[in-house]
Structures are given as structure tokens and as C-alpha cells.
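Missing here is one protein chain; the remaining ones are kept as they sit in the complex.
Moving on to subunit A:
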Amino acid sequence: MATYQYFIDYFNEAPSLIKLAWVTICILFTAIVILTIYLKLIRTALRKKNTESAKFKAEYEATLIEYLYSGSENGDINDLQIATIEKLKTSVHIKSKRKIIISILYNLMNEVSGEMSDSIKTLYFKTGLYNYALSRLENKNWYIIAKGIGELTRFKIEEAHDLVVPFIKHPRHEVRKETQLYMVNMFRFNGLTFLNDLKEPLSEWAQVQLLETLQKFDDQQICDIKPWLKSTNNSVVLFALKLAKIYNQFETKDTLMELLSHPIKEIRVKVIRVLTNLYGIEAKEMLKANFNELSLEEQISFFGLLEKLVVPSDEPFIEKHLFHKNFEIQLLALKILKSINLDKFMGLSKSPKNKSNKKILKFVTNI
């Protein structure tokens, strides 16, 4: 009792600053104790949740394997499978369990093909998971919709086509991208029809994802890409140019030629690359003939391609542009000349006429 009184007296007699320090210490100490207990409770709850998840996962994995191997050869669902479906049906109503079931099904769907994959898809429908994915499409939050479409894509649910298609014009690009990926994953090149009337820009990342998806398929029979090359949406034109190059669309030559006069410089430069890739020498001659009508970027791009496709007969053309006003063209022309006629290039280096270009000539000589 006397000890407590001593502390109270000490506190009352202490200066205000010391009092404040003691009060702060007490508050912080209490906060630390409360937070430590809170942390401990959270950790315990998380551990419990993880243990339960692991338990459910092990249980559902075994149930799923049992379902997959108890099927009859003619594909009919037997009593054991019906019992499994009913068991899973009761669990999918609980969000945490539903998440576990979806992750198990998806993990396996990625790893196995053929009949097993079809059985997993059937299970996805029969357990009601399909309806949950569809209900996500009706959610007012864009990220829930995007997740729903992503799930339908992963489980290859073609049946949801009519319900997913309207999202192709969704104001959020994340939802549009998921819808585009759904279309291409389900219907391959036919799924690209959304490009016909796409008004919003198709981002570079979305283009890469679409191309990656298309390359996964064995059937590489591409549809007619000419309408996309003529699109008023520049990103669609750029994407179609990538398709033309990757899938060697030789029949698009005339459309590509028309694109050489496209108002967007980036498109014109890309067209030159595609033309050279598809038609090689033929395209080179054509672009050489129209060289003076090309913009500077296009001329640089053309010289870049000429470097790869040059033949000795191009020498007069190269010579004409040896000391072009643009440095990049000048450098490329000198490099090309060196590669096709070393004697002439060395002659240039030694000529007193070219004193002003001494540095660039020396640089190209040393390459």
C-alpha cells in the first residue's frame, strides 16, 4: 500500500513534462499489449483457417478423383457420381469452400486433357459453380464481372457466350480485355469478330495476350483480316498488321499497299516492315521506286530493311543516299555499301572530297 502511495505522491509532485512522459509511456504500453493480443488472435484465426482450408482441399481432392474415376465408359453419370455432385453442391454455397473447389478444379483442368477435362467441365455445371459465375456477371462492380468472365474462360464455358458478349463494349478496359480473351479462347480466330466494330483502343498488352492465346491452338487457319486492316480504329489496324506478319497473310498485299498512304505514320512504318517480311525483294523494289514520297521515319525504316535484303544491284540507289541529310540514313547507307562493295567504301574513306564526313566514315570502317 505504501509503495503505491509513494508512486502516486511521486507522480503528483513531478513536473508537468515528467507527468506527460509517464502518461505517454502508459498509453503506449497499453496499446502494445492490446495490439500484441490482437495480433496473436489474428494469427490463431489465420492458422485455423489455413488448417481448415488444407483439410477441405485434401477432402475435395479425394472426392474429385473419386468422381473422375468412377465414371462409366459411355459417359453416363452413375449413382456414386451423383452422390459426389450432391456433396459438392452443398459446399459451393459457402464462399470459402467454393473458392477451394474452384481452385482444385482449375488446377486439374490445366494439367489434364481429353475425357478428364470434359468430366471436370461437367462437374462445374452440375455442382452449380456455373450459375455462381453467371451471377457474377450481374454484379454492379466491374472487377467482379471481370473475375466472372475470367473464370468462364478458364473453364472453357462456350455456353456463356451470349451472356458474355455484351461486355465487349463495357466502359472498363479490364472487363473488355477479359471478354476479348474469352472470345478468342473459346472461338479462336472466329472470336476476333469483335474487332469489326471495336471503337475503343486495343492496348499493346491486350494485343500480346490475344496473340499468345491464338498461338496456343493447333488449328492456325486464320480468317480474312482485310476488314481489320481497313478499320478506322488505328489499334485494330496495328493488331491486324501483327496478324498479317505472324500468319503470313500474302493475300492482303493490295490492302497493305493502300495502307502505305495511311495518315498515321506508325502504321505506315509497320506496313513497310510487314510488306518486306511477306514479299521481300518485290516489296523492296516497290518501296525503292516510291522512296522520295515516304516520310523520314518510313525512309529510315526502309533503309533498316534494305540492310537485311540488299543485293549488289541496289548499289546505285545506296550511292545516291550516301550522304543523306539524315544521320541514320547516312549511317545505314554507308554500312550497306561497305557490306556490298568494300573497295568502293574504302575509296570513299580515302577521297579528299569526303573530309567533312571523315568521322562517320571512320566509324563505319571500324564496325
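Going forward, contacts are C-beta pairs under 8 Å (C-beta built on N, C-alpha and C of every residue); 3 or more make two chains touch, one makes a residue touch a chain; residues count from 1.
Note that in this section contacts and distances are computed from a predicted model.
Hidden from the displayed complex is a chain whose UniProt protein name, among "ABC transporter permease", "Response regulator transcription factor", "FIST C-terminal domain-containing protein" or "3-methylmercaptopropionyl-CoA dehydrogenase", is "Response regulator transcription factor".
Between the chain not shown and the residues A:Ser113, A:Thr232 or A:Asn292, the one that touches is A:Ser113. Contact with the chain that does not appear here is found for just one residue of A:Ile65, A:Ile94, A:Ile264 or A:Met346, A:Ile65. By the touch definition given at the top, subunit A reaches the unshown chain through residues 57-58, 61-62, 64-65, 68-69, 104, 107-117, 216.
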